[in-house]
Each structure stands twice: as structure tokens, then as C-alpha cells.
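Shown here: the complex without one of its protein chains, the others still in place.
Now for chain A:
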Amino acid sequence: LQPAMVDAGVSSRLRETRRLVLDEAARQRRHRRALEALEADNFQADPHADLRVSKLAPKFSDEASSFGPSRDSLGGVAASADGKKSRKAKAAGGSGAVGTLGGRLRRNFAALLEEELARRAQLPGAAASGSTATPYELAQVGPSRLPPRHFCAVCGLLGPHTCVVCGTRFCSASCYSTHQDTRCLKWTG
């Protein structure tokens, strides 16, 4: 072992018990979580989540408290039937009804995809053709023909070597000691 990797002054028994090695399943889970983190809109939690409107605060009517101009000024719809409809929609309930247009639009993407799959399975031609893949799934590209590159987590250059404990890549002994000192198994991005 190179001097940088050995903890001086710590007994070998302690070093062994401290050593937790992630198995393949754990590494895959970490990888999946990292990929999900890449798709996240925000890292932090909602900063206004703990806001509570005081009961003493005056309550204004629906129209004044809506964020944009009220529907009437923008709707421009003169017909009485439409006017009734918009009033009914406003009364039907607050944000939930508007956001999902009365619950018809799924709130999250996974549900949308499932619904699409179910719908296609019910089409008359589905059993005959045998494939129920949606156009969305068919458009998904496959894996690259080129081999993946791995980069050192510490400096960003090519990382041919892998940390035994957590599977992170590093490029040199100095990057490895930096990784061990501070980041091994502690980084949750």
C-alpha cells in the first residue's frame, strides 16, 4: 500500500471493522438515485412549506387572490353558456380542479404513461399486432455503441481506477486519498 492510503496510528483491527464495502445491488441503487437526481427540478425542499397563513389575516374573495388577472378579463367569452361554465369551474374547488382540469389530466408522468399503455392495450388492433409499445417508448433511443467513459470524481479527468468501498472512480493516488478522507460514502448529491 502506498503511504497515503494507510491510516497511521489506527490499529488494523479497527481498520477492518470500519471497512464497509458496498455490494453490487447497493451500487446499482446509488447509481439509480444519482440518475434520478439528475432529472430533479430542485435539490432543496420548498422554502415556503412552513408558511402558515394566520387565522387573523383578512380573507379576500377568490378573484382578488388569484395570481394572474381574473378569468373574466382574459376570457373574452361573451356567450352566457361559457360564462356559466367558467363560474362553475371556479366554484368547483380551488387549485386541484383547475390544475388537473377536473381530475382528467394525470398529476404525474408515470401515471400518464401507464394510462397510455392501458389505452393502447384496449385498442382493437392490439391483440393482433402483438406489440403494445406506445410511440413514446418506441422513440426512446437505445444504448450507445461507444464504450462508456469514466471520470475521476475528484478532478474530472479520466478515472480508470475504482474505489473498493463505494465504486467511485479516481485517477491517481492523491485523488484517492482526497476521496477517502472526505467523500467516501458521505456524498449524497
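What we mean here is this: contacts are C-beta pairs under 8 Å (C-beta built on N, C-alpha and C of every residue); 3 or more make two chains touch, one makes a residue touch a chain; residues count from 1.
Just so it is clear, contacts and distances are computed from a predicted model.
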*The hidden chain: which UniProt name fits, "Actin-related protein 6", "SUMO-activating enzyme subunit", "Pyruvate dehydrogenase E1 component subunit alpha" or "Auxin-responsive protein"?*
"Actin-related protein 6"
*Please pick, from A:L20, A:A121 or A:L157, the residue that touches the omitted chain in the full complex.*
A:L157
*Can you list, in ascending order, the chain A residues touching the missing chain?*
31, 34-35, 37-44, 46-48, 51, 67-69, 71, 73-78, 82, 85-86, 95, 98-101, 104-109, 112, 115-116, 119, 135-136, 138-149, 151, 153-158, 171, 174-175, 178, 183, 187, 189
